[in-house]
Structure formats: C-alpha cells, structure tokens
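One structure is given below, represented as structure tokens, and several questions about it will come after.
All protein chains of the complex are present and in place, except for one that has been dropped.
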Amino acid sequence: MELIFEKTRAGRRAVTLDALDVPDAPLPAQLLRREAAPLPEVSELDVVRHFTHLSQRNFGVDSHFYPLGSCTMKYNPKMAEAVAANAGFRDLHPHLSSSPAGYACCQGAFEVIYETERLLAEISGMRAVSLQPIAGAHGELTGVLLIAAYHRGKGNRKDTIIIPDSAHGTNPASAAIAGFKVVQVPSSPDGTIHLDSFRNVLNDSVAGVMLTCPNTHGLFEPEVRQIADLAHQADALLYYDGANLNAIIGQCRPADLGFDVMHFNLHKTFATPHGMGGPGSGPVGVGDKLAPYLPGPRVVKVDSANCSAGVPPANCGAGVPPANSGAGVSPANCGAGVPPANCGAGVSPANCGAGVSPAFYKLATPEKSIGRIAPFFGNFMIALRAYAYILALGGDGLREVSRHAVLNANYLLARLKAAYKPAFPSGSMHECVLTLSDFAAELDVHALDVAKALLDRGFHAPTIYFPLTVKESMMIEPTETESKQSLDAFAAAMLEIAELARQNPQALHEAPQHLPVGRLDEVKAARELNCAYI
Amino acid sequence: MPWIPTTADEQSEMLAALGAASIDDLFNTIPPELRLTEWNLPPGISEISVRARLDALAAKNCPGNVCFMGGGVYDHFIPAAVDALSSRSEFYTAYTPYQPEAAQGTLQSIYEYQSAIARLTSMEVANASLYDGGTAVFEAATMSSRLTKRFKVLCHPTLNPVYKRMLRTHTANLSFEILDVPAEGFEPQLDGAACLIVQNPSFHGDIADFSRAAEACHAAGALLVVSFYPVSLGLLKTPGEMGADIAIAEGQSLGMSPGFGGPYLGIMATRRKLIRKMPGRIVAQTQDKQGRRGFVLTLQAREQHIRRERAMSNICSNEALCALRALLYLCLLGKDGLRDVAEQCHAKAEYLKGLLRATPGIEVVNAGPTFNEFVVRLPGPADHAVADLLERGFLAGVPLAALGAGEPNDLLVAVTEKRTRAEIDAFATAIAARNCGHWGN
Partner (left out) sequence: MNPQHLKYTQNHEWIRDDGALFVVGITEYAAEQLGDITYIELPEVGLDVAQDDDVAAVESVKAASEVYAPVGGRVVEINERLLDQPEIVNKSPYEDGWFFKLEGVERAEFDSLMSAAEYEIYLKEQ
C-alpha cells in the first residue's frame, strides 16, 4: 500500500476556505518559514480511500475476539460514543473554568466530573478521586508523587518503592520517573507474594509498595491485608494498580484491602475505546492520608451560597442605576435594591429566587495539593464515556461484570487445559496464564508461533511474553462481553493449533500467511530507523 | 445485563464444564472478611435514560457561543472527514500494535503521522504521541537531562504558565532546578543547563525567532526546546529552521475539539541523533520475508515494558487516535490549506486588533508582531468582561490574572479562521458597548 505522501499530486487539495473578508496582513519575512510545509496534496476522496483501506488492515474489538491479557479489551458501547458527540460537551472550552466568570457555563461538565469522581470513589472505597491523570501510567506517576508529598510533609526520608517482579513495566518506570529507587519482591512458585519475601525487603527507607490484585498472574494476593498492615506499620503507603479491577469490581474494594492510593484505567474496566493505544484515562483515588495532596483544582459542590431569597431576575438589565452594580457584578444579576454582595459573577439569575437552592459547582484546590498533573481536568471526554457506562450498568451491573469476566476466563481455561499447561494450578480470576515452555522445548513451537497462527484464524492473539516471571507465557483475558460461542471458537482454534504443533510445526513458524504482511523484520527496522518519509 | 451476553442456560453449561457449582465459588480466593457486602451505587438505567440525562447536562454548558478564547486550546475548523474516518471502529477499537501483522492500519498511520510532523516542524523524527503539550514539556526536560547529564531547566517567559505549573508538579521529587529566566539576557544561566524551553508564538501570542537562542544554547552545551502552535507552522519559521533540538506542542489545533480539556495530543519531534533518548512509541518501516513493505514499533528497548525502571519514560497508553485525527487534518488541509488557515487566523486577528485599538479605553499590550492571539487591557476587570460577554453569546477570551499571567484587566483574545467578519465586528461592538461595571454609562 502506498503512503499518503506517495499519492501527492501538485496542486491537488481537499479543503478550501471561504475567501478572506478582512484585509490581508503580511508578516515580516524573517519570521516566516522558507517554504510551505511539504504536506500531502491530495483530494478528499484520496484521503477517504487511503484511510478506509488502512482501517481494513486492522483487527479491532468490533471485528475480532481480542483476548489481550492485562488490557481488558471489552466491547465499547456505542451509547458512550453518542454521549460524547454532544456539542455541549465536545465544544466546551476548558478555559471557561479558569476563572469564576465562566463557571456558570461549565455546570453540566462540572457535574459530570464531580459525579464520576464520586462514583469511582464508591466503587473503590477510596475517600476521593481525581480525574486529572491522562493515562494509567500517568495515574501511577501521580500516585507515587502523592506518596512522595506525604512523606515530605512528615519529614520522612524514604527513597524506595517495593514492586513485585510480576508487575507491569509502568510500575517501576513510574516509580523511577518520580525519583524513587525500585526494590523487587519475588513471587513464590504459586504465583503470589508471601509475607516472608515481603518482610525481607521492607525497611525504613521504603516509601511505598505497588501491587495489583489480582496480580498479573491472574491470582488474588491472599496475604494482601497482612502486607498492607506490615507496610503501614513501617509508615509505607500501599498503591493499587487498577489494571485488573475488572476481576473484583463489586466483589471487594481496594480501600478495604488496605490500599492507600490507586489508579483506575477507564479504557480497561470502564469500556472506553482503546483507540490504537490511546487516549485513555487514569484517574487516581486516595484514602484519608493522601486526600489533602490531590492535584487541583477540583470540582466541589456548593449549595445555595450565592443566592438570596427574594431577588427577582426581572430587576436586572438596562436602566439599572450604577449604584446597584459593583465590583464583580454582572448586569444580569443586578437588581434595584439588591445589595451587591448577593450578586456575583457566575450566579445565573435562574439560581436566585425565593426558596431556590440549586446545586452549584465550582473549583477549589486542596490545601496541600501537589499541583497540576494535567492542563485542565484530564481526558474529560473519556471520563464522560466512563460515566455513561457506570450509569448504564449501575451497582448491580458492575457486580455482574466481574462475575462474568471471571466465569469466562475460567471456562476458557477449562477448555484449554487439555492441550496447554496453565502457569499456575488454580485461582485464576479474570485472566489465565499459560506457559508454552514444553511446546518450546519439545517441538520448537513458541508462544510467538501460536500467536501468529491465531491471527491467521481471525483471532487477535493474547498477550505473550508477559508477565516476565513465566517462561513462554500467554496471558488470556476474554472479558465479560464475549459470548460462549466466541470462547468456544477460540478454544477450538487453540486446540487445532496445538495439534498442528505436533504434526507440522513448520506451518506455525510461517504464520501468519493470510494477512497483508507476514512476519516483519524488526532487526532491519531497528538498524535502519526509517521513521519518517521526508 | 447490558453488554453481557451469557444466558442463564449458558452459564449453567459453562459452570458444569469447569466443575464449579456457582460463580461465587470462583471468588473463593478472596478472604471472606474482605468481601464487599453493600455499596451505594444506583441501579443501572437504559440507554434512553442515560442519553437523556447527559443531554440535559450538555445543555447546561451554554453551547453555541462564538469563541474568541485561546490560551493553548483553539476553535479551529475540523473537516467532516476527520470525524468520519477516525470514528471507523477498526481504528478506535484496536489496541497498541503489539501484533504488527494485524495492525498495519495503525502502524502505517502512525508512520505517516510521524512523517507529517517531521515535515511540519522541519525536524527529522517524531514519536507516536505523548499525552498533551504540558506533559510534553516535562518529557522534553527529562530527555534533555538524560542527554546532557545536567539537572537545570530554564523556562522562558514565553512558555504557557499552566505547562510551567505542570512541570514543577512532575519534577517535585526529582533533583531538578526549574528556573524562570528573563526574555533577554538569559545566556549566562545557560551554563550548566540541560535545556532552555521557549514557546513560539508565546502564550501571549508574540512571534519571535529563537535562532540566536539556539546558538547560545549549543555554545553552552545545552539543548533548545521549542514549544510550537501547530497551525501557526502553516506560516511561521519552524523549530527545525531555528535550530531547535526538541520540538514539542499541544496538537489540539490539528483536528481535535476543545472537549473541556481532553483528550488532546502531545507532539514531540527531534533530530535523528537524539532518537534513542526520545520517549514514546516510534514506528519504523521494514519488510516481511516476501519483500512487502510493512511497519513495526521500534526501539522498544527504550520503553517501560522492556526497560522498566531505566525506561526513557513511563508512558504506555498515549493519544494514538488523536494523532490519527491530526494526520487526517494535515492531509485534508494539505500544503496549501494549512498555509491558508494560518494566513486567515493572522489576518482576522489583526483586523480585530485594529478595531479594539480604535476603541477608547482599550489598549493592545503586545508590542511586536503576533500570530492569532494578543492581550487587550480593558478599563475594568477582565473576568467581569468575560461574564458579561457570555451573556451576549461570546467567549471573550482568557482572563490572564486568573492564571497568574497578566494584570486583572488583561484579557487574552484569540481569533481563528472560523470567525467571520460579521462575528468579529459584533464582538468588537459588544466589548465597546459594555455599560455596567467600571466603565461606560
């Protein structure tokens, strides 16, 4: 397939603006670029065909079963897309929130933020949530910065974070980016962390511990509460990586397990689209210890503080004597005889009146806030989709999510056990981990080969070679949105591939054969580094 | 249950197949004392109700105002084809291209995006995206530090104050020194600095040429980081032409709606020789055994899933779908279209500037040339003006004092190609006609 640049024909263009209806305004030559940017010169149809064809070279959840372990590739409800298409949200300028003058026009958005934060707090048991972090890893970084601020506030000098060897790479990366040293705690052969291993690495220099539960082996950490207690005794805080929340949502809550801080992945548990790798959203939730440090400003709810009974909106407007206006008074809120102190920028006349107590949202920054982690409120349009999802499912629905996520993963494991070896004997929750080390040793068939063979059969492969603690690992997370038929079809393909591995391993080495390209030369890519067509 | 297809019968069959009596048994690894007994969440509601509730909330956000508000987020024209193509579910329901053979749509579009950004900025390589323009400043600072092994970061007054705030928050626990330097005369402070971060056009809209700053930086062994406004590069001298080492930007102006703060697009581009220290995903061209061209993620050894605590960044999810929108926008506007948009933005802003300058009591603060944004000093508080003008259907601008970036009477006003002459005239008239507050009768 050609690049869009290769379709350029000089003079072709897709978009033309209306003729300029104000005077031309040239700039001094030394401030200008030498030549126009060498962007494509193509027609709109060129662009549409090109990208339509490109899209047809992709597997997505809408077209393929996508059991990527640790990614929660559940179905993205179209209802959420419809909500996000609302111009009242989509076109809302965030700087309206930069001064109280604009708050009156942000009330719908503020309510979405407030409610989403409140619902996520309830789901997790945390005291407060901030939607500012822009992705899960950003949420991790925020959480670690909160831990750092807490210790600074107490005058502690703790410079280490404990992380299991099975952790997602973002955990140690986030800890390092936030200025901490990382100490690993090993998993035991049964795939969980044992108290003794943990005790060995816990000391006075430990600021925090990052865990997920269930962990990346798909297993609930049985000693999590005890680990939390030990950590707290050493004044270390416990961080929950929310990537696997889909397994336990409605069954137990991170705060109840002893976690002090966590992040959510809205693009995992809360069904917002993965978008080829983003945008996501990684809100952070905190307990009492860290609540004063949350990023700000935050949306807070105010009841009737700015209204005064008896102000008729009809008294505002032209003809109002200046004496009833004042610093901060918008003309629409002036009224004959109304003391200026009862009007204010941001108070809509509709909110005044006898007996009216509207909920009114404004912004406030926590006393010890670490500052800003995002330019505004994080990926608001993603949070909006998650809010719609939470409303649609409700408490009862969210409980069913984890029940069926766990049922589906265990059912699939039961079907696959005949031909594949589970990495751990029992306890899988919403994802199961297989080890193909026997296939590799006996048949020279690796997890990679099985993955490629699945692509040929119309399935996106599960996660392979993660977690690093399992050799030839394959991590399968079907999610609750897949039907039994979908799971059966996948199991059948996996069993057929296992058979083929014995009969004709070479066929697997050559997979995929039915896609636009076969296996690609990654070494050549890294050696030549052709990263731009310029 | 919405989006859970399993029927009661199927559930029984599945439980039988795995030898469990009930789904509850599958949760028996959770200690009973930790199980949730009740929570305060409302029951689920239908799609009809969800949409009705959210439509009502959307209506409360005063839709339909004419926008003269900028400050890093702009109301630009977005061609309909951008939405149409980026809403194809093969794009938006796909994930990170870890299986490249099943993701050539994703990978080729990222390669084309990287190419478009390199061409736009006159730089050599770009990454697949960062979160936004503010976190891009942080990533550029740490990248500069990795390259120079220095920990002093100089912030030029042109830089967006919100981004500076974000930089301080992100570096609070690192041994970085973040220094504000003056607009001129900062050369002595380059000594021992990892980088100087400038913005063009500035947050207040001023256009400058930072070529001399690049020379000064390089003489001191520091990097020049230029934060740019993508649409302005339809006209203005590029970071590459100025000698920048790292070019970063907020990409929202390339086809993303304001969306009350996100998702946006962090853009980063650099020189080839610095590519190994650049954060974020990078796509490279290669081929398969049959010689067919294909694209793969490359230099993954820099990233968190391989390098873990030694990674260049912790970034995992990025803004891929927004990068696609930016690519679509740049293709649809094209070489001539982007130049036209930039010219119209500038010309229309100059026109408004002229009208406001001619209004008694109103002053334009910027001394030199501006692109499409400038600061007006009003006779009274800028936030009052914003409140008043909202009621007349205008988003007047950003009151700078609220961001610590100006005087209480200073308003940052932006004009894009979307504004008609009639809208600009009406806006200028409305400002002039305000008759409440401190001025007018």
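Note that the chains take the letters A and B in the order they are written out, and that residue 1 is the start of every chain.
Quick note on the criterion: a residue touches a chain if its C-beta (ideal position, glycine included) is under 8 Å from a C-beta of that chain, and two chains touch if they have at least 3 such contacts.
Predicted model only: the values in this text are computed from it and were never measured.
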(message) One chain isn't shown here. Among B:52, B:80, B:219 or B:306, which residue touches it?
(response) B:306
(message) One chain isn't shown here. Among B:35, B:53, B:146 or B:276, which residue touches it?
(response) B:276
(request) Touching the absent chain in the whole complex: find that residue among A:115, A:488 or A:522. (result) A:522
(request) State which residues belonging to chain B touch the missing partner chain. (result) 276, 298-302, 306-307, 310
(message) Suppose we count only contacts with the excluded chain; which residues of chain A make the list?
(response) 522-523, 526-527
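Basically, only the chains that are shown with their structure count from here on.
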(message) Nearest whole angstrom, what separates the Cα centre of chain A from the Cα centre of chain B?
(response) 17
